[in-house]
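The other protein chains are all here in position, but one chain of the complex has been omitted.
Chain naming follows the written order as A, B and C, and within any one chain the residues start at number 1.
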Amino acid sequence: MDAAAVKLSYFAWVRERIGLASEQITPPAEVRTVGELIAWLSGRGEEYAYAFERPQFIRAAIDRVHVKHETPIAGAREIAFFPPMTGG
Amino acid sequence: MDAAAVKLSYFAWVRERIGLASEQITPPAEVRTVGELIAWLSGRGEEYAYAFERPQFIRAAIDRVHVKHETPIAGAREIAFFPPMTGG
Amino acid sequence: MATIRIQAEDFDAAAAAAALTAGRNDVGAVVTFTGRCRSEDNTLAALELEHYPGMAEEEIARVAAEAERRWPLQGTIIIHRYGRIRPGENIVLVVTASSHREAAFEAASFLMDYLKTQAPFWKKEIRADGSEGGWVDAKEADDQAMEKWAK
Partner (left out) sequence: MATIRIQAEDFDAAAAAAALTAGRNDVGAVVTFTGRCRSEDNTLAALELEHYPGMAEEEIARVAAEAERRWPLQGTIIIHRYGRIRPGENIVLVVTASSHREAAFEAASFLMDYLKTQAPFWKKEIRADGSEGGWVDAKEADDQAMEKWAK
């Protein structure tokens, strides 16, 4: 399967730590799940390592739908990472 | 103990069946509880017998506080009889 | 502490709720419950609500005091109408304010369950054909709803 470009979006302190609201990336083909993407992103630099240092506090959405870390990312156009939500 | 005059108030279909909103009565001394008062009132005429024909559906208040049929009536100034409530 | 009104005229739920929070910045949650007269598929022309003057206010005050004992409320408003009420009109209003949403929700629900079964009001139906539809029967479901709050 060819690796595809995907838009990553970051919110709240994930956004602040990475220093970006969104970016376009093409993860390597061996990155198959949300959790694997988090691990791969953590190796991209200090700011990513800081943002994802406690993966258990990172929530994710694929194409605007909440997903678990085990969810495959194949076919995703947008993957968002953010802390537990505090709306309402 | 001397028998004392007490105001009886009737509401909803109890009021309609008896044909009175309130009246002053002096029950005999042997009538000691709300339930005994209901039984005694039932003997006062057809309209009372009709109003109190099913005592289990009669609620009572003494001096504007809900009471049970076992509650003594001694000292009451006002005793009210009414069906189960349907407000709200 | 609760505001309790028994009245024939309609009420303004929004104005009541606004009064509860005016000038306050410590209220985190406001719940309002508005009970309205339903047309019952257009068979109902109106409800005639009878009440026990004096006791209605006192009994509702007792129930409100119990709610304020159970939950950390910053304000409570209860308004109950009597007299003739037509479909689409308001019957009852409960407003609760608290710093926490669960308290506001639970207290409002508790108050309504108690009002249904403990407040001395009785509804008589006036049918659309002009006849009296009789007194509304108390619902066992309402008694059960109240019993769930028993300590």
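Brief remarks on what is shown
Basically, a residue touches a chain if its C-beta (ideal position, glycine included) is under 8 Å from a C-beta of that chain, and two chains touch if they have at least 3 such contacts.
Nothing here was measured: the structure is a model prediction, and the numbers come from that model.
All shown chains touched by the missing chain in the whole complex, by label: A, C.
With the whole complex as reference, residues 9, 11-13, 15, 61, 64-66, 80, 82-88 of subunit A touch the missing chain.
Residues of subunit C that touch the chain left out of view are 12-15, 17, 21, 23-39, 87-88, 99, 101-102, 104-105, 108-109, 112, 145.
In this section, only the chains that are shown with their structure count from here on.
For subunit A, the set of residues that touch two or more other chains is empty.
With touch defined as above, subunit C holds no residue shared between interfaces to two or more other chains.
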